[in-house]
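Removed from the display is one protein chain of the complex; every other protein chain stays in position.
So that you can tell them apart, the chains are marked A, B and C in the order they are listed, and the count of residues begins at 1 in each.
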Amino acid sequence: MNGNIIAINFPFIVVALLLALGFYTIGFKRNLIKVVIGVEILESAVNLFLIALGYVKGGYAPIYTLAPKKAVGNMVLPTPQALTLTSIVIGVAVSALMLAFAVNIYRHYGTLDVTRIRRLRG
Amino acid sequence: MMEHLPALMIAIPLFGAFTTPLLKKRQNIAAIWALIITVITFGLSLLLLQEVLSKGIIVYVFGANKPTLVLPSGYRVPVRIIFEIDAMGAFMALSATLMSFIGALYSYSHVEMETGLEKYYALLLLLEVGIIGMVLTGDLFNLFVFLEVAGIAGSALVGFRNYRGEASEAGIKYLMVSSVASLMVLFSIGLLYGQYGNLNMAYLSRQIHLDTVDMIALGLLFVSFAMKCGAVPMHYWVPDAYTEVPAGINPTLLVATYASLYALFRVSFSLFGAITWNMARVGWIMSILGVLTMFIGVTMALVQKDVKRLMSYHAISQTGYMLLGVGVGLTVLNDPAKLSAFGRAAMAGGIFHIINHIIYKSLLLMTAGALFYVTGTRNLNEMGGLARKMPYTTIAFIVGAAAISGLPPFNGFASKFLIYETSYQLNPLLAVFAMVTSVLTLASFVKVFASAFLGPPLEKYEEVREVPKPMVTAMIILAILCILFGLFPNVVLNKLIYPAVDALIKLAQYQSWGGLV
Amino acid sequence: MTTTIIKTTTRILASLILVFGAYIILHGHLTPGGGFQGGAVFASGLALLIVACEDEIVKKRFEKVPLSPLESIGALGFLGTALLGLMGYTFFKNVIANSGFIFGGKTPIGINPGYLNTGGTLAYMNIFVGMKVLAGLTSIVLIFFLLLGGKKDEW
Partner (left out) sequence: MNFTLLSPSGFWDPVLWLIFLILFGIIGYIIYSRGNPSYKPNTEQVKPYLSGNVEPSKEKIMVRAGDIYWGFITALDEYYVALKRMHTGDLRDYILWYLGIGAIILFILVGGV
C-alpha cells in the first residue's frame, strides 16, 4: 500500500517540486530571462496540477469521433483540460509580453542583471 | 434586451477594443471612438445597477437557452459559465466604467503626442473588460481569466512609454507580480476543483467545510488578492506601476487594483462565507493588514520627492482604510448584535471608501499628470509657483487633497468618519492608527501644495499655460463628484453602499443564485 | 542563422506544417485541438519560413501582409458569432448547430466517424480564433526576429 500511495501521488509530488523550483528560480536567479523562465516553470507546475486532477483511471478522452465502444459512459469530464488549455493560452501572452519588456529593458539599461534594474525604488 | 445586459457589458467594450486597432491611420478618431464606447458602457452599467437594485441578484448563463437557466433539466450542478451580479458587483462595475470614461476623456489630450495610440485605447478598453468581467462573474475560473486579462492589459499600458526604460521596468514588475499571483489563484482553484468538482462560486460555497486543503486554498487566494490590491508588505509594485503609467490610465488601473480587493471580499464573504462566518481570524488578519498598509504607506509617502510616487503611496495607505473597514465587519460577522451595532456600518465605511478613493485619487493623479504635462518633470523639487498659471488644476488639486485628508465637507470625510467610529468600537488602537494616518496624509499634501503650486513663480515656467480642455473637463467632473458625494453621503450610502454591504452579508441569497434554486 | 540544413528542411516541412495547422483549425470541433492550437501550428510554420530567410526578404514579404487587421477581424468575428446567440437565446448560444446552415448539419449522437459539417458556431469560432492566433503569434515572432535579427549573440 505504501508504494501505491507514492505511485498515485507521483504527479502531485512533481507539481510540488516544480513549484519549489519555480519560486527558487524567481527568487534567487539574477538574470532577468531566468526569472521569466521561473514564471514559466510555475505555470507548467500549475498546468500539470490541473491535468493530474482530471485523470481518472480507466477513463477515456471525451471525444466521440472514432472512439472505442468501451468509451461510452466512461468518459472523463473535460473541465480540467479546458482549464489547462486556457491557462496555456494566457501563459503564451504573458511570456511574450515579459520577453518584450526584457528586450526593451536591455536596450535602455544595457544589462539584464535584476540587481541593477532598480531605478524605481524607495 | 434588458435581460442581456450582463453580456452586453462585456461585449461592447470588447467590440471597441477589437475595432480600435483598425483605426491605425487616424489616431484621433480612435480616441473619439474609445470615448464613445466608454460612454455607452457607462450608461449600460447605470442600467445594470438600477436593475440589480430593483430586482435583486441577476443571473446570466452563457450559452443556455434562457439567461436564467442555471440548472438545465437533468443536471444537479451548474456546468456553464454563470455571471452572478449582486449590488456589490454592479457597484464595482459602475466605478470601473465611470473611471474608464474619465480616463479616455483625459487621455484625449494627455497622450496626443505619443505614437501607437490605437493600441493604447484598445488596451484601455481591454483593461475595462477585464475589470468588468472580474466583478460580474460568478465562476471561479472565469475570475482567473479576467484577472489575467486585466493584468496583461494593465502591464502593457504601464510599459506604454517604451522610450523610457523605467516604464518597461515597472511593466515587467507589475506583470511578474500579477502573473505569479494569478498562477497561485489558479492553483487554489485547482485545489477547490479537485475537492468539489465544480467551479461555480455559489455552488462551491454551499459545499466548503473546514478542511486543511480548503484552508490552504483560502490562504493562497487571500494572499494573492492581497498582493494584487497592494497590501503592505506586498505593495512594492504599486508605486512603480502607478508612477510610470500615463496619467489617463491611472483611474482605470486604480479600479483594477480594487477589483482585486473586490475579489478578496468575494472570496472571504461569499466563497468561504460558511467558514469565515465562524472564524474571526480572517477578519483580524484583514484588519491588521489594513492598519499596517495605511501606516507604512503614509509614512513612505511623506519622504517622496516624485509627485506621482507620493500619490501612489497614498493609494496604498488608503487601501488600508478599506481593508480595515471591511475587516472590522468580517471580524464580527458571526455576532448578530455586534454586526448590527457597528459591523454593518464598518463595512459600509470600507466600501464607501472604495468609490470615494477611486474618485479623489484619480483626480489627484490626474493633476499630477497635468503637472507633468506642462513642466515635463515629476520632481517636486523643481516645481514651484504654478498656482497662478493653472487655476483649474489648482482648484482640482485642492478639492482632491482636502478629500483625501478627510476634511469636511468632501467625500473622504464621510467614509473615514464611519471607519473611525466603528473600528474604535472593535479596538481603540485601530482607530488611533487610522486618525494618525489621516493627519499625516494632510501633512504630505500640504507639502505637495506648498512646493508645486505655491512659492514664487519660476522663470523656467514662464510659458506654462493651463492644460487643454479635455483634461480640465475630466478633472472638474471628478472634483464635482467629490463635493457631491461629500454633501450627500446619506443618499449615496442608502442607494449604493448599503445594498452592496447587504449583498456581501446575505450569504444564503448569493448561494441560491438570488432565489433561483 | 540561415544554413543549408534549415533551408532544405523548411522547403520540405513548411507546407506540411501549414496544411496541418489548417487541418487542426478546421477539425477543431471533432478532434483534439482547435483554433488556438491550429493557429499556433500554422504560426510555427510561418516562423520556420521567417527564420529560414534573410532579414531583407522577410521584411519585404511581410510589409504588405495585414497582420494587425487580420487579428482584429478574427477577434471581431469571434465576438460576432457569440453575439448571434442574442437572437432569442443567450450570449454564446450555439444557434447554428442542427440548423442546416454551413457547419449546421445534424449532429449524430454517440460514436461516429466525425462529420465535418457539424458543430455550428464552434467551427466558426475555431476559424476566427485560428485567424487571430496565427496573426498574433506571427507578428510576435516577426517583431522579435526583426528586433534581434540584425545583431549577433550579444546576450
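Methods note: a contact is a pair of C-beta atoms (placed from the backbone, for glycine too) under 8 Å apart; a residue touches a chain by one contact, two chains touch by 3 or more.
In this text, all values refer to a predicted model and were calculated from it rather than measured experimentally.
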item	value
Touching partners, among the displayed chains, of the absent chain	A, B
Sole residue of B:I32, B:V79, B:L302 or B:I398 that reaches the chain not shown, by the stated touch rule	B:L302
Hidden partner chain, touching residue among A:V35, A:A67 or A:L83	A:V35
Residue of B:G43, B:G116 or B:P233 in touch with the missing chain, whole complex considered	B:P233
Candidate in contact with the missing chain, chosen from B:V77, B:L429, B:A443 or B:A508	B:A443
Hidden partner interface residues of chain A, rising order	23, 26-29, 32, 35, 114-115, 117-122
Residues of chain B (touch criterion as defined above) contacting the omitted chain	172-173, 176-177, 180-181, 184, 212, 215-216, 218-220, 222-224, 226-227, 233-234, 236-237, 240, 281-282, 285, 296, 299-300, 302-303, 305, 341-342, 345, 380-381, 383-384, 408-409, 413-414, 417-418, 421-422, 425, 443, 446-448, 450-452, 455-459, 486-491, 493
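We take it that only the chains that are shown with their structure count from here on.
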item	value
Touching residues on chain A, where the partner in the complex is chain C	33, 61, 63-67, 69, 71-72, 85, 89, 92, 96, 99-100, 103, 106, 112
In the complex, chain A residues that touch chain B	19, 26, 32, 35, 39, 42-43, 46, 49-50, 53, 77, 79-80, 83, 86-87, 90, 93-94, 97-98, 101-102, 104-105, 107-109, 117-120, 122
Chain C residues within the chain A interface of the complex	30-32, 36-37, 40, 110-114, 137, 140, 143-144, 147-148, 155
